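Could you have a look at this structure, given as structure tokens, before my questions?
The other protein chains are all here in position, but one chain of the complex has been omitted.
Per-chain numbering from 1; labels A and B assigned in written order.
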Amino acid sequence: MSNFSLKAAENLQKIRETKPLIHNITNFVVMNYTANVLLSMGASPVMAHAENEVEDMVAFAGALILNIGTLTESWVASMLKAGQQATALQTPIILDPVGSGATPFRTASAKLIIEKTKVSIIRGNASEVLSLGSQQSTTKGVDTMHSVQNAALTASHLAQELKTILAITGPIDLVTDGSRVFNIANGHPLMPYVTGTGCSATAVTGAFAAVDTDYLTAAATALAFFGLAGEMAGETANGPGTFMVHLLDALYTMTPEQLEKGCRISER
Amino acid sequence: MSNFSLKAAENLQKIRETKPLIHNITNFVVMNYTANVLLSMGASPVMAHAENEVEDMVAFAGALILNIGTLTESWVASMLKAGQQATALQTPIILDPVGSGATPFRTASAKLIIEKTKVSIIRGNASEVLSLGSQQSTTKGVDTMHSVQNAALTASHLAQELKTILAITGPIDLVTDGSRVFNIANGHPLMPYVTGTGCSATAVTGAFAAVDTDYLTAAATALAFFGLAGEMAGETANGPGTFMVHLLDALYTMTPEQLEKGCRISER
Partner (left out) sequence: MSNFSLKAAENLQKIRETKPLIHNITNFVVMNYTANVLLSMGASPVMAHAENEVEDMVAFAGALILNIGTLTESWVASMLKAGQQATALQTPIILDPVGSGATPFRTASAKLIIEKTKVSIIRGNASEVLSLGSQQSTTKGVDTMHSVQNAALTASHLAQELKTILAITGPIDLVTDGSRVFNIANGHPLMPYVTGTGCSATAVTGAFAAVDTDYLTAAATALAFFGLAGEMAGETANGPGTFMVHLLDALYTMTPEQLEKGCRISER
């Protein structure tokens, strides 16, 4: 556990030093907050979705975030174009399958991105992530996720099927590459009351993947960092409004030493 | 009056218990704040505007919000599609005619939505709402709204013409179904200094309509709740920035008992 804490601190230090550019093709609801999260933690966000510039932009980026909230056909086309360029450049792609499972269009779009590009990490909640599996894994999955122990097994199988790393957030986060499984216990109960905290966790994961080529530890340490910032924000918040503001402050002020000390990653 | 206060408290309690999904097709400026308003008060927001998923999404929703700010042709098409599905499912539709009367495109789009779908409640400011009437009512209306007494008469006639409930916000809000008229005296002078407070009032009205099938009391109690949250935020705000943040906190922390006590709805 102390190894992961040290890795988390090192990753944060590297982000602050190198200020990696994170290219986001994300939904309208969270664009502003996601950009502020990335700026506050020390990364450099750029939002660009035009088909005639995404390939140029991704070439500068340390990571590409594909987030399917508020999706339309033309955005899917841009995501595929940017994703194929990122794949060619071996730039990590982090997929956030917002609302996958809720409508056929979202589920199909997320699956298309997984099929046509090399997704390094998928970050979502349990029902979104499980909707990406083949029919039988999904149906079994939704039920089994209620038990933490079964969740680990279900997620491992799905990570193997999708050949990617899964970062499933909830009261306790779970990160797996199909063989190793990590739990991250950082976080705060006000997080689900602020729109875009999940999407921001995805963007933060991108920033960590930009400085840590072991995407498994990148994902786990990113979620620990973001969750710990939530804990710090929760100490002074009076509700979701002050919480979302103090969360930005915490992402900015947290030192690598504080992260090393507060990080709660455990391997199952 | 105490009946409305009790109803307001009951409605808030129901929203907190059932967390109704509110489907928003709304403008880019306010998407984030609207989502945070709905989350803070205990509802579940979803933003989705793609023509190939709005019908799927609205099927899950307790209310549909159609907001015509930052409108384009393709968004009008999506609003009509979602609105017709909501009409078929008898899901309440709340229309926010942002900027209607300012440009012919906005006025025509708002009127088209009213014509092609069953709008349960229209929430706007006086000039926006009056722009939706036939030419003579409009021309007379803008002048008569300056007197509170004449405003009630003008609004009643327009509600009868449009066959819907009107929720007209201003220093004193007015809600009418064409026969009964309510005034809501809750609110705070900083509200017009934060973008999206009007649009958020519309979304809050949707959340109340999702749990109260009497859309007249739903609209009145929603505006009392939102206005009272503004009063609570105003107590600690130093300007529009802290106000908009504390408003989210107040929407989250306000108890049904506080609402019952602070609610200022009167029938004319």
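Quick note on the criterion: a contact is a pair of C-beta atoms (placed from the backbone, for glycine too) under 8 Å apart; a residue touches a chain by one contact, two chains touch by 3 or more.
Because the structure is predicted, anything quoted here is derived from the model rather than measured.
Student: Can you tell me which of B:L21, B:A155 or B:M244 touches the chain that was removed from the display?
Tutor: B:M244
Student: Per the definition of touch given earlier, which of A:K14, A:H246 or A:R264 contacts the omitted chain?
Tutor: A:H246
Student: Using the definition of touch stated at the top, determine which of B:F4, B:Y33, B:F182 or B:Y252 touches the missing chain.
Tutor: Touching the chain that is not displayed is residue B:Y33.
Student: Which of these touches the unseen chain: B:T103, B:S134 or B:Q160?
Tutor: The single option touching the absent chain is B:T103.
Student: For subunit A, which residues lie in contact with the unshown chain of the complex?
Tutor: The list for subunit A reads 28, 31-32, 35-36, 39-40, 45-53, 56-57, 60, 244-253.
Student: With the missing chain put back, which residues of subunit B would touch it? List them for me.
Tutor: Its contact residues with the unshown chain are 27-33, 69-73, 99, 102-106, 192-196, 237-242, 244-245.
By definition in this document, only the chains that are shown with their structure count from here on.
Student: From the mean C-alpha coordinate of subunit A to that of subunit B, what's the distance rounded to whole Å?
Tutor: 34
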